[in-house]
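Only a single protein chain was left out; the remaining protein chains are all shown in position.
What follows is subunit A.
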């Protein structure tokens, strides 16, 4: 196919503050003083009905100051970030099992493991450099299994591809668990000493025979059995997942179902054996670690713990609400019922990234006050009362970010920001001062040192040591030593006291996707990323990738034939919530009844008009991975090329 003529929207940097005098008025340029005064007024009026969207793209230091702003200046725990739309279930699931929300292994360990399970993860495209470590592992003799509805480019490297039906991850996991139990491959010593709830789990998975699982998941029983035996018999095994597990209405349950397999076999807490959720933003791990989530203070310390609160209250000279705040999803719901009136949105683009985007835009428009701090005039910023131009975290500021293997690494300023753009921390401090809190930070390192003094897991990470070691993984409680590269080695300790809290099996039930396919909407739409593009495309649209061909609805050859559509033909894609017009692309990685789209080009094709806002009740993540759609051929007259 020749490339379509596309004039993709490219965003140019914001160079000065923008305000509007009324909701209908256009933006006009403003001075920083005017913009900050207006913001302070807007926020002051909304005390008690305020929410902060912090930024998983910005530094740890910025996230620390942003959550401190929400908690100290605005007196609320309503602070969250886009982790809610992706990996919040991983954090919720891992912390329920192990008391800590990070991936348990390191990239290097996957090079020295025996079995690798990539579940709901096309890392070859979405995390290419992580996948290089996987390839090293494969070349060192590890066997890799890919569990994914699509036969992705990750699956091309697999020993075996288990192409399950969308949303049947729990049946698959339970059937694997049952097979491990029935084959006598349970690591009984580990289960006995380090876990709780095994008997209940055994009863839970008992109905999930291989043949029932084959019926529900669509994967041959023999393939499930092979994976179960390979995983359980391996000396070391790594279980990795991405958004194919978490972006479901029961994402946390999915994560628990996978964790169960590691508990059953003892594949956690050892070198080369562990659980690895691959995070989607440069600092989505760090944002949560810094307390930019509604239920944790910096250092992933629980807000409900009185001693923790006391420590922060005395350090910050404030009173911290002794209850959890609203998460991003709940904040959007609170906009609907009017209990959230003002939002401070830093570096996020929820108008395009939320599921059911039309609803998200309507809710943002109904706010009394919206201030957006970003490097571009995004679709979300277009809705704001005040827009504050910020610096790009990764290239224009100093600080740190934390990656998927919990490695805190230095971010350094390489270029000077354009125009009047200012650093996020300076803007936040100026606003805090206008609202009665005089914070002084000489630089990012001063913020970091304050965080270190409050978070034992980060205490040992001075900037000097971070540079010396090319990043340090948490926990790092000592300035002298480094901890092992994996978490939860304690589970193997012979001494019950040092072994600590046992890991409970997650008792979770299968619950199929909310948006059912039927005669009217017969196709299952799932979403994901492509190699050269990223999220809503605001960043990745800025460079000329030879691989990019714009948005398309991808179908398998059989479905393309059934609906009589060809590559490049524009069709209407309709779900129960909305419809979009998109060109067709044919991909043999798909199967009949399964379609694929991304949300990289929302200005061309707003895929999130189709997705369903059916949220995980524990983590609040929406079911981006499973919508029901139909393909409508357009009348020839409107056939555009």
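Side notes on the structure shown:
Simple rule for what comes next: a contact is a pair of C-beta atoms (placed from the backbone, for glycine too) under 8 Å apart; a residue touches a chain by one contact, two chains touch by 3 or more; residues count from 1.
Definition applied: contacts and distances are computed from a predicted model.
Set against the options "2Fe-2S iron-sulfur cluster-binding protein", "tRNA_anti-like", "Cytochrome c oxidase subunit 3" or "ABC transporter permease", the UniProt name belonging to the omitted chain is "2Fe-2S iron-sulfur cluster-binding protein". Shown as candidates are A:531, A:581, A:618 or A:634; the residue that touches the absent chain is A:531.
The omitted chain makes contact with just one of the residues A:80, A:214, A:356 or A:405: A:405.
Residue-wise, the contact with the chain that is not shown comes from A:545, picked out of A:31, A:211, A:453 or A:545. For the chain missing from the display, the contacting residue among A:50, A:64 or A:130 is A:130, taking the whole complex into account.
From the set A:284, A:345 or A:387, the residue in touch with the chain omitted from the display is A:284, counting the whole complex. Within subunit A, the residues in touch with the undisplayed chain are 10-13, 15, 57, 107-108, 112, 126-130, 132, 135, 139, 157, 235-236, 270-273, 278-285, 375-376, 392-396, 401-405, 407, 409-416, 418-419, 470-471, 484, 489, 492, 531-532, 534, 538-547.
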